[in-house]
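In what follows, a single structure is set out as structure tokens and then discussed.
We show some of the complex, not the whole, and keep each chain where it was.
Labels for the chains are A and B, by order of writing; each one numbers its residues from 1.
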Amino acid sequence: MRTILGICGSPRRDNTYLALREAGEGAGSVEGADFRIIELRSLRIEPCRGCLRCSQEGATAERPCPTHDDDFGPALAASLVEADALVMASPVYYGSVTGLVKNFMDRTEPLLRYSTSSLQFGLRNKVGGGIAVAGNRNGGQETTLQAIHHWMLIHDMIVVGTVSDGLPGCYLGAALTTYPVGRRPKAVREDTLGLAASRAVGRRVAEVASWVPRAAGRCPSSADGDSFR
Amino acid sequence: MRTILGICGSPRRDNTYLALREAGEGAGSVEGADFRIIELRSLRIEPCRGCLRCSQEGATAERPCPTHDDDFGPALAASLVEADALVMASPVYYGSVTGLVKNFMDRTEPLLRYSTSSLQFGLRNKVGGGIAVAGNRNGGQETTLQAIHHWMLIHDMIVVGTVSDGLPGCYLGAALTTYPVGRRPKAVREDTLGLAASRAVGRRVAEVASWVPRAAGRCPSSADGDSFR
């Protein structure tokens, strides 16, 4: 059994959420995959202040951030560490993920290599893919997917795209658009290309996650970290 | 006289602020340029909820967002519209701008072409450049500068880099690092390359801004917008 966590980064429950549910369909086609969605819009996540206290003062899963006592701890930190794979889905705001998603990303610092907490290496070796939904046809979906991948690679994750046998619309991940329908709720229902790509991302993430040995998760690398100093 | 607005996107007053002050030095070397800094860390800016009410309900400079009554209105909207150029400076968090900066970017929606308010086209034809400061040597400075440029181009701004006669460290804008000193306050003081690039960005932005005719600002384009529908 592998758990795939879909993170919905829209402040609204509409198009991005629909796309992410399709990813769940795709993941469901892989044996032993369990998919569930967390919506960031219903959580309060303060912007990171860059104080680095989480790395220095021994953060915990219950209280990963010594500065902000908000929903990142109880609702997110443990779920992230327990998951085997992530599908990060975001509307495109100004060529990248939403502020909601960025605030979330920035707060994952206690899961990074620099952490002194039990959350250290919290996302290492997990498999990740992205979904981006824009009002314009070529409205920043690609750069948003790259921003998602960048965050994933910083966390030592393994990145996949939209494996397909046909034209997937976008190779980096699922790229959806509400064009030409307009920025209306449910508009992506018309985007059959983008919805198929969302399914492909979900399936791909689940497939590759099934190959990663359980023992691999969160191990420190064999590298001599000091050589980077 | 041209006003260059430096926007500091760090939650702390240290390395990014120091880099931005160097940009001010550079801008100051261009005749008729006036430089001032706004620090986002001292403002409360809620994440955009994507409700699009700012486009639909007639936002004003005093209250640009019908949903959030926070510091974006009184402290930022009018200053942005009045400026002739912007230098956007951000620490690199997970390969892109900070959540603080992203929240700010997302909230500039009432200044966009889709706005029905007096803020419409609020950043059109302004000149822009970027500064990015990272703890790693190649820790996302380039992708952060591209994210800044993307936001600027969405606003129909004019984008410039680090014009120089020598090796500028980075051509996209100023790329600074606190490596190998470590993520300490003032660590960029050791990064003479990055500080020189910051001055170059400030000077370049001021230079090109001096070429843009005052009348150009905020004019609707001559394009038939309908042709994009």
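Simple rule for what comes next: a contact is a pair of C-beta atoms (placed from the backbone, for glycine too) under 8 Å apart; a residue touches a chain by one contact, two chains touch by 3 or more.
Computed from a predicted model, the values in this text were never measured in an experiment.
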Quick check on the homomer: 2 copies visible, but what's the full number in the structure file? 4
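The definition used in the following text is that only the chains that are shown with their structure count from here on.
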Residue set of subunit B touching subunit A in the complex reads 10-12, 47-52, 91, 93-100, 102-103, 105-106, 108, 140, 143, 146-147, 150-151, 154, 180, 183, 229
